[in-house]
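Heads up: the structure comes next, in structure tokens.
Removed: one protein chain of the complex. Kept in place: all other protein chains.
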């Protein structure tokens, strides 16, 4: 087992780079072939919208990652590998975001691009659950002592519930890419609103009690 | 509530990546189609000038972010989300800088590109105020104990005053992109000069008193 | 001699950026020239497969780097320079991964691209051994006191044994790029399986004893 500080530092680094790389897909039209900059940028509105949704989503993932690691006292090799796989799914987001942005208003490929986008968000959620499940169920000895059985069950349940909307978003791509994108937007905004994330409040209480 | 150390680490990471990505837009002319490297680089002078101004601006934002977090003892969910939105606005700068650089000397699109550049700087200032306001006004319990009511009012006032030049820079794009760029340059140099930023000195005094 | 905390921070940063840059080579087909997105993405399957293998490999390198630095109490100038060279070899991976992905199914260049990929992984292993050897053999005074002669010999041996598969993968490129890629995949999965990496367990034991 290892202390967790370098896991935090490495995860923060990867997530920080991935979230910033999202901006690389924002369109900078070539002045020589562009006649109307406003119209060209306007046509690329999905790039800006997808940037905002994915940025907020990764930001929330970082907050949740933060909350997850705070429950953990030590990490074992499996936690490290599962965390690497979770980071891999996060690093897919600049790719799937660019794909969605480029194909959302295209005459073809819209549904596939949206399914890949929804699927990458779903994969990220599954990766998250995999790390959480390993620590909360398989190796609860890695947790801080103050984490009760009740807390463990609640976190696991909340994670499982969180899978559903991304599964719907992925399947919804069969109807339209806008369904996928709309659901992803709603999920990001939902988790950004303070009252919906009890994790933080809960941990505050725990830490006051134990600290 | 959470301790702030990972917020610092993540913010430092995102700002470090965003400031470094500015350099990706510096022009490397293709040797096969370039006949006069000096002339080609010279024609791209706005890329170098915009790189310098945006780099200095983000550097100053980082210093201010640093000063802001030093006043804070803990963070709540809203602080984290507002900070993610602030980081999002910072990550827009490589895009808006490249756009300004490419269109400043173009025959069209100059005003729009400059307005987007000024607007992204304005957005960043608004994002900064949003985080500050939440902590200083809505949740002063998150602050270190030594932060007086007087300090809080002064910081808020300074932030509001800081909005004005960027608003002028954005509106000034209607006259010329050079107006926007000139004002942005002056603002960056102004804040880089030591005597104009009392925040640091102020906190030095506070910390000596409380530490 | 210097403390090691900034070496950790810098190494974490470089590895985090390198691992995330792997995703930049994932193909985003141009909507205007692509007629069948599924087929186009399908043709680029080596990009996705190589991304996964290299990501997992760098992730494992990071875990090993982590374990290595934990044995070290202080660093000297040679350790720092050897670590910079190790990081250089890690930063070559996004390049060699993209090369392998682009040429694995091409009509020519497949073997060279695979040899470069295998060679860059081999170089990384050699870089790793160079740092380890310097600390474990030349300057054992840099180690934590609890590191026994037995541990040092075992770590060195494990590192040397780790060279062989990458050497085979590099030479195997002469047969086919798929040989190189297959071996690299097997190595990554092998090291990801918990029971095969005794380093972590070993150090856990050490730290309990000494901590």
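The letters A, B and C name the chains in turn, as written, and every chain counts its residues from 1.
Convention: a residue touches a chain if its C-beta (ideal position, glycine included) is under 8 Å from a C-beta of that chain, and two chains touch if they have at least 3 such contacts.
Only a predicted model underlies this, so the values are computations on that prediction, with no experimental measurement involved.
Peer 1: With the full complex in mind, choose from C:17, C:155 or C:192 the residue touching the hidden chain.
Peer 2: With C:17, C:155 or C:192 as choices, the missing chain is touched by C:17.
Peer 1: Give the residue, chosen from C:37, C:99, C:122 or C:173, that touches the chain omitted from the document.
Peer 2: Among C:37, C:99, C:122 or C:173, only C:99 touches the chain that is not shown.
Peer 1: For subunit C, which positions touch the chain that isn't shown here?
Peer 2: Spelled out for subunit C, the touching residues are 1-2, 6, 9-10, 13-14, 16-18, 21, 24-25, 76-78, 80-81, 84-85, 87-88, 91-92, 94-95, 98-99, 102-103, 106-109, 112-113.
Peer 1: So that we can see where the missing chain sits, which residues of subunit B does it touch?
Peer 2: Spelled out for subunit B, the touching residues are 8-9, 12-13, 15-17, 19-24, 26, 28, 30-31, 34-38, 41, 52, 55-56, 59-60, 62-63, 66-67, 70, 192, 194, 197, 200-201, 203-204.
As a working rule, only the chains that are shown with their structure count from here on.
Peer 1: Taking each chain's centre as the mean position of its Cα atoms, how many Å separate subunit B from subunit C?
Peer 2: Taking the mean C-alpha position of each chain, the two centres sit 36 Å apart.
Peer 1: Hunt down the residues of subunit C that sit against at least two other chains at once, touch-wise.
Peer 2: 13, 17 - these are the residues of subunit C that touch more than one other chain.
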